[in-house]
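Here we show just some of the chains, and they stay where they sit in the whole.
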Amino acid sequence: MYYVDKRLQFPVKVETPDPFFARQLQQAIGGIEGEIRVCMQYFFQAWGSRGTTTKYRDMLLHTATEELGHIEMLATAVALNLEGAPATAQETAAKDSVVGTIMGGGNARATMEGMLQRHILSTGMAAFPANAEGVPFDMSHIYASGNLAADMYCNVAAESTGRVLAVRLYNAAHDQGMKDMLSFMIARDTMHQQQWLAVIEELGGEKATLPIPNSFDQSLENTEYSYKFFGSAADGTPPEAGRWTHGKSIDGNGTFSVFQNRPLGEEPSLGPAPPQSGAEKQQIA
Amino acid sequence: MYYVDKRLQFPVKVETPDPFFARQLQQAIGGIEGEIRVCMQYFFQAWGSRGTTTKYRDMLLHTATEELGHIEMLATAVALNLEGAPATAQETAAKDSVVGTIMGGGNARATMEGMLQRHILSTGMAAFPANAEGVPFDMSHIYASGNLAADMYCNVAAESTGRVLAVRLYNAAHDQGMKDMLSFMIARDTMHQQQWLAVIEELGGEKATLPIPNSFDQSLENTEYSYKFFGSAADGTPPEAGRWTHGKSIDGNGTFSVFQNRPLGEEPSLGPAPPQSGAEKQQIA
Amino acid sequence: MYYVDKRLQFPVKVETPDPFFARQLQQAIGGIEGEIRVCMQYFFQAWGSRGTTTKYRDMLLHTATEELGHIEMLATAVALNLEGAPATAQETAAKDSVVGTIMGGGNARATMEGMLQRHILSTGMAAFPANAEGVPFDMSHIYASGNLAADMYCNVAAESTGRVLAVRLYNAAHDQGMKDMLSFMIARDTMHQQQWLAVIEELGGEKATLPIPNSFDQSLENTEYSYKFFGSAADGTPPEAGRWTHGKSIDGNGTFSVFQNRPLGEEPSLGPAPPQSGAEKQQIA
C-alpha cells in the first residue's frame, strides 16, 4: 500500500510561464516515452512478480513509487506554465503584447489557442494524461510479460526513450526552473537505465539470460536459423557487414553468418469459401 | 521498394485444424508482442534512419522485410486452422461429436463460438490484424525514437516479448506442423535478439552508448542523483541489496548507492482559478 | 432536428433467449460493419453536405434517421436475448441443466461467463456500443470525405460488409423472431447498397465520376502510370491476367497494361542527425 507527502520530490519553479512549454511537457506525462508509462509498467511488473526471490519485486516497487512523484512534478510544471494564460478571446487580445513577447512574435491569439486547445477547453489550465498532441495514454503500453529479463529490456527501452525525450525538452526549455527540474529528471533516467541493466548483469549477463526466455530448451528451436542474418535484397546483394554478420553470437551459443533469404515453403492454398460463410458465389466451389 | 514471391518463407502445414489455436495465433499477428509490430517498427526506424553510415538502415530494411513474411506465415496458419470450422448453428450441431473430440470435450457450440466470434462474423475464416482477444493493433506501439541505441533496446524488448510469446504458443500447440513453424520463428527471434544487441556492441558497448542519449553533456544533468537507487519505503526500510545498490555503475561513470527518498521540494501552490475559466465561484479568489 | 416514436421500426421477438446470440449481435451494433457506423456516417455526410443541390443531404438524412432505429432494434434484441441469463454463481449452478440445454451442452458456467463478461459486469443485461468482443466502437470509422462519389463508395463498402455480417448472423440464428428481424435488416441492406450506387449512376456513372475526385485536372497527374497494373514479383513473373491488365479502363480515359515494378528513384539519404536532436553521438557528423 502507499502513502503521500504533499511536498514534491524535487522543486518545481517557473519564473516565466510558457503555455507552449506546458504543451510540450505533456509528452513527458502522457506520451509513450512518459512517466505514466514507466510508473504503471513498474507497478504491474512488481504486482505480478513471480520468482524465487523477493528482491525484484522490492526493486520495482521502490522505483514505481518514485515515478509517481515524477508525474506529479510534471503535472505541477504544466499547471505553473499555464498561469496567466488567457482563457477568453477578450483576455487574449488584451495580453497580446505581453504574451507576444514571451512567445517570440506577434499573432498571440492564433498560436496560443492552437497550443492550448485542451488546456483551455477541458482542464481549466491543468495537466491531463495525454501526450503533446492530446492523444490519451493507452495502457496497452504497459509491458509486463512475466519474464524478468524481457521486462528489464522493456524497462531499458522505456528509460532510453524517456531520457531522449527529457533531453529534447531540456533543449527546448528556456526557463531556469524548468531546466533544473529536467536536469534532475535526466539524472534519474540515467540511474533507471543503469539499474535495469544491472539486473541483467546480476542474473549472469547476456550469456546467462539470452535467448529470452532462457527456460525454453534451445534444441527445440530450428537451430539452423538461430544465428543467421537474413539478407532480403531482391537482387541478392549481400547485406552490409557488421557485428551481426560474423563472429561469435552475443549469447555465446553460435556464430553469426549471412543467409540470402528465399522461400523455403510453397504458395499456400486456402481452398474455396464455405457455402454459408457470407462469401460471393464466385468464391464457393 | 519491395517485391513479392508468392511462396512462403517457411512451410506452414496444419494436419488437424484447431480454431482455438487460430485464435491464440492472433496474438502473434496483432498483439503488441507480435509481427506487425516488429515489421513496422523496423521499417519506420529504417525510413527515418539518420547517421554517418548507411549500414543500420540497410540492416533494418533486411529484417523488416523478413518480418513481413512472418506476418504472412501466421496469417496463413490462422486460415488453415480455421478450415472446416462450422460457420452456422446447423453446422455446429452436426460437427459436435467430431469437433468435440478435437476440442477435448463436449459443448462444442459454446466454446467454438466463443473463440471464433470475429473469425465467423467478420473475416470469413481468415486472420485479421488484432490480438487474441480481438483488440486491433495500434500503431502507437511502433517505437522509433531517432536515437539508434534507444531504438536497439526497443527492438531487443520487442524480440524478447516476441520470443516469450512464441514459446508459449509452442507449448500450447499440439499439431506438428504448427510446432515446426513456431520452432523456425523462435530461432529467428533468437537471431533478432542477438543482432540488435550486436549493434550496441559495435557502437562500443554499454560504456560507449550509455546513458542514452550519449550526445547530451552529462555535466548538465543533476549528477548528485545520477547513480543513486531511491528507496521509497514509508518506514525508511532500505531496499534489498542488489547489483544496483553498490559497485561501479554499468556505464562506468559513477558508483551505485542507496538514497532514502524524501521531499526535496515544497507543497505546490497553483493559486485560484481565473474568473472566466469555467470553475466554480468557490474556486475563484 | 429529430423526433421519436417509442415503438420499434420492425418487430423484435425472442422466444428462446440465447446469451451467445446476444453476444454475436453486438457485432452488428458496435462492430465496424455495424449500425452505429452507418448511422453516424450518413449523419456526418449529411451535416457537411456541400453542393449545388439539396437532394443528397435530404437522402442521407432520411437513411441516417432510419439507421438510428436499427441500432434500437438490435439493442432491444440483445436485451431480450439476455432475459433470464444468470447474474450470479448461485443462479448459474441452479440453471445449469436448463441453460445447458439451450447452450447445447454441459458446462454452462464456463461458457456463459465467457460470453457474458460485460453483459454481466458492466451493463446489467443490456447492449453496449462495442463489438462482439467488447471492443468499443471508435468514431474514426465515420468516413465523410467531402467528396460525394468517394462517400458513396464508402457507403457501399459499409453496407456490403454490413449485409455480409447480417447474413452470417442469420445463419447463426436459431430463433424465428431473430431470423425475422434479420431478414428485414438484410432487405434494408440490399436497398442501401442499391441507393448509394444509384447516386453514382445519377451523377453519370463510373465514366463521369472517376477518377475520384473528378475535379482534379487529370493532366496534372503523371499519366504515364495512370492505367498500368504494377507487377511486383521478385523474379519478374508477370501478374495473372484479368480485366485490369488489358482493355479499356473503367473510366474510359485509358488502356490497361502491365508494368514490371522497378525503382525509378534512388536510395534516399537523410544525412546525419542534428547535434541537439537527442541522437547518439555516433549518429552525428
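So that you can tell them apart, the chains are marked A, B and C in the order they are listed, and the count of residues begins at 1 in each.
Methods note: a contact is a pair of C-beta atoms (placed from the backbone, for glycine too) under 8 Å apart; a residue touches a chain by one contact, two chains touch by 3 or more.
The shown structure was predicted, so the numbers you read here are calculated from the model rather than taken from an experiment.
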With 3 chains in place and all of them the same protein, how many does the whole complex in this file have? 6
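Everything that follows uses one rule, which is that only the chains that are shown with their structure count from here on.
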Rotation angle, subunit A onto subunit C: superpose the C-alpha atoms of these two copies and give the value as a multiple of 5 degrees. 180
Averaging over Cα atoms per chain, report the distance between subunit B and subunit C in Å. 28
Any idea how many Å lie between the Cα centroids of subunit A and subunit C? 32
Whole-angstrom distance, CA centroid of subunit A to CA centroid of subunit B, is 12
Where in subunit C do residues touch at least two different other chains? 164-165, 168, 171, 234, 276-278
Counting only contacts in the complex, subunit B reaches subunit A at residues 3, 5-12, 32-33, 54-55, 58-59, 61-63, 65-66, 69, 73, 76, 79-80, 83, 87-88, 91, 124-126, 135, 138, 140-141, 143, 145-147, 149-150, 153-154, 156-157, 160-161, 163-164, 167, 170, 180, 183-184, 186-191, 193-195, 197-199, 201-202, 206, 210-213, 216, 218, 220-234, 239-244, 249-251, 256, 261-268, 270-271, 273-274, 276-279
The answer for subunit A against subunit C in the complex is residues 164-165, 167-168, 171, 234, 276-278
Listed in rising order, subunit C residues that touch subunit B in their complex are 20, 23-24, 27, 31, 33, 103-107, 110-112, 114-115, 131-135, 164-165, 168-169, 171-174, 232-235, 261-263, 267, 269-273, 275-285
